[in-house]
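Okay, so here's the structure we're looking at.
The other protein chains are all here in position, but one chain of the complex has been omitted.
Chain nomenclature is as follows: A, B and C, assigned in order of appearance, with residue numbering initiated at 1 for each chain independently.
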Amino acid sequence: MFHVVVDCIGDDLIVDKIKKYCQKKSPWIFHFCTGGCNGCDIEILAAMSPKYDFERFGCLLKGSPRHADIFLVTGPVNKKVKSRLINLYKQIPEPKVVIALGSCSLSTGIFQKAYNVCGPVDKIIPVDVYVPGCPPKPEAIIDGIVKGIGILTKK
Amino acid sequence: MVIIETVFISTFLSFIYEGIVRKVTARMQNRIGPPIWQPILDFIKLLSKERFEVEGSHHTFITFVSIMSVASLISTVFMFPLVGILNFNWNFILLIYLLVFSTACFIIVGLSSPSPFPIVGSTREAILFLAYDLPLIIILLYFAMNYKSLQLIPSNLILLFPLMFISFIVITQAKSGYQPFNISEADQEITAGYLTECSGFELAMFNLAKSLRVFVMVSLATILFFNPSSILMFFVISLIILFIVISLRVALARFRIDQGFKFLWVLLLPLIVIDIIKVMLI
Amino acid sequence: MKLIEELKKIGKVYKEGKNEVWFIVPYKKIKDAVKDVSNSGINRISLISGYDNGKEIEVIYHFVKENFLINIKVLVPKESSEIQTITDMFPGAFLLEKELSEMLGVKIIGHPKPGKLFLPEDYREKPPLRK
Partner (left out) sequence: MHDMMIPFGPAHPALPEPVYLKIFLEGEEIQDVDFAVGYNHKGIEKALQDLDFSKSIFMTGRICGICSSAHSTCFTQGIEKLLDLEIPYKAKLIRTIVFELERLTSHLLCVGMLGHEIGFDTLFMLCFREREYVLNCLELITGKRVVHDINTIGGVRRDLSPEIIKQVNKNLGILKEKVEYLRTLITKDLLIKKRTVGIGKLDKNDVEKLCLVGPVARASGVPYDIRKIDKYLAYDDLDFKVITHKDGDSFARAFVRVQEMFECIRLSKQALSMIKPGPIRNKPTLPFTEKEAISRVEAPRGELIYYLRSNTTNKPERVKIRTPTYANLLCLGKILVGHKLADVPVSLASLDPCLCCTDRVTVVKDGKEQIIKMEDLHGHH
């Protein structure tokens, strides 16, 4: 209802600017582990902790994919989790950004030859930002999120 | 024009209160925390997001319910003496209805979705609602019978009813869904509770309703027990109350639903009754 | 230790080290050997490892008493690979036995809940760790 109204007047430059600004300042995150080693997941939690505190940029870790703007994926995608990943990706409302965290999700890393791994994340869903590292440090994760926000506002 | 002003100002204030809650919580946890206008940014962002169509739930209905929950809470603001649009002698009773209705909206939205998380969230909210609404209704009814109008409340009620004030703070905690009573939104157990399936516009509206709940309850506590004479006094006192609420939120863990229920009935009801009997005897 | 003497009657020691002893036991007598272990007061099974050496399947039971490891190896023929369960004596072996039967295709006789654990019910190919 109301969003239709917002969309109608969305051509207006000022409304558009406000919209972009708010998108930039309030990225909500949904995190999913596709079978990695837990290292990246723990570093995401560390990025929430007092030393790094990504809430100061307005980031929140959300439990439901429907609330999220940014989809953080860690780990190589294994066969069992593949359909779940696609399912979760579809449940995130537009505009959305996918961030692949860690070398496993970038290239399957050391698990390349393991038989139950069906490939890096970008073979299954489109990925916008890649954060390398095994695991990436919290600073790198926050940097990845900031880059993701940049892409989000352009979408 | 007063109506539109009130709607905008109460919306704005409730966002700022929510922002203060988040900021102070973060500072207490040794973090920097978001800026206090963060909830406004979240709200506008959610409005501009795509609304996700969930199979098996009725969108127009949920949208309607979300607007109703916001509307009922804003209506309570109309009754505050400082605004004074609605002003009947027995308006406390209407206050009870409006507060109950806003909670009912939250229960309805959870039950209207097919997924189990919102259903469990709604059930919990319904149980908790029974637990905290009975003490709340007793307090409001007692005030309504004795003082008839919000404007006639004497300003020294806090001295008369100290125990009742403490209970009111606890009820505020429960009504706002903060620890130790964030049982219906316990994201570790049931994802996001009744809001799991909401997105976009509805989520924005329900988030607004949630922050309005905090604002309304804190303001009610200020008005009922202190009856501030000026706007400045109102803000000073309500911010102090908000600070108490935040401290409780930061320092406590969450009750289980049965423990929360027991706490609210077994502990709070006697406190209120003691106060009433005490005043009657004097 | 008395247990080692008992076990020597059933099988033979093929390796001995500091704090560990490795037995090899005929696969039909595994139940007797495990009964001896159980009777001697050991109630902890650490691991059941299996290995396909091409001709037979080697199944090794690793029992722990304090810092002493008792390893009992049995050689199960590949064609009719069957072995008696030990879950009745060691409840902790429940998952380990199921995993063994799936990964190496050794049938466990008398297992309280036989059936698939990790593999799909309709899995008909050769067990994944067999050569």
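The criterion applied here is as follows: a residue touches a chain if its C-beta (ideal position, glycine included) is under 8 Å from a C-beta of that chain, and two chains touch if they have at least 3 such contacts.
This one's a predicted model, so the numbers in the text were calculated from it and none came from an experiment.
Although it is not drawn here, the omitted chain touches the following shown chains in the complete assembly: A, B, C. Remark: the omitted chain is touched by one listed residue; of C:Leu7, C:Ile30, C:Ile45 or C:Val106 this is C:Ile45.
In the complete complex, the residue from B:Gly19, B:Pro180 or B:Pro228 that touches the missing chain is B:Pro180. Residue A:Pro65 is the one among A:Pro65, A:Pro93, A:Pro120 or A:Gly148 that touches the chain missing from this view.
Set against the missing chain, the residues B:Phe15, B:Phe43, B:Phe117 or B:Phe225 yield one that touches it, B:Phe117. Touching residues on subunit B toward the chain that is not drawn are 28-31, 116-117, 119-120, 179-180, 182-183, 186-191, 250-259. If you put the missing chain back, the residues of subunit C touching it would be 19-20, 22, 43-47, 49-51, 60, 62, 66-67, 69, 71, 87-88, 90-92, 94-96, 99, 102-103, 112-113, 116-120, 123, 125, 128-129. Touching residues on subunit A toward the chain that is not drawn are 30-46, 48-51, 61, 63, 65, 75-76, 78-84, 88, 109-111, 113-117, 134-135, 137.
Convention: only the chains that are shown with their structure count from here on.
Multi-chain contact residues of subunit C (touching two or more other chains): none found. Residues 1-3, 6, 10, 18-19, 21-23, 25-26, 28, 50, 53, 55-58, 62-64, 66-67, 69, 91, 93-95 of subunit A are the ones that touch subunit B when the two sit in their complex.
Looking at the complex, you find that subunit B touches subunit A at residues 22, 26, 29-35, 38, 40-42, 44-45, 47-52, 54, 63, 67, 187, 191-192, 195-201, 203.
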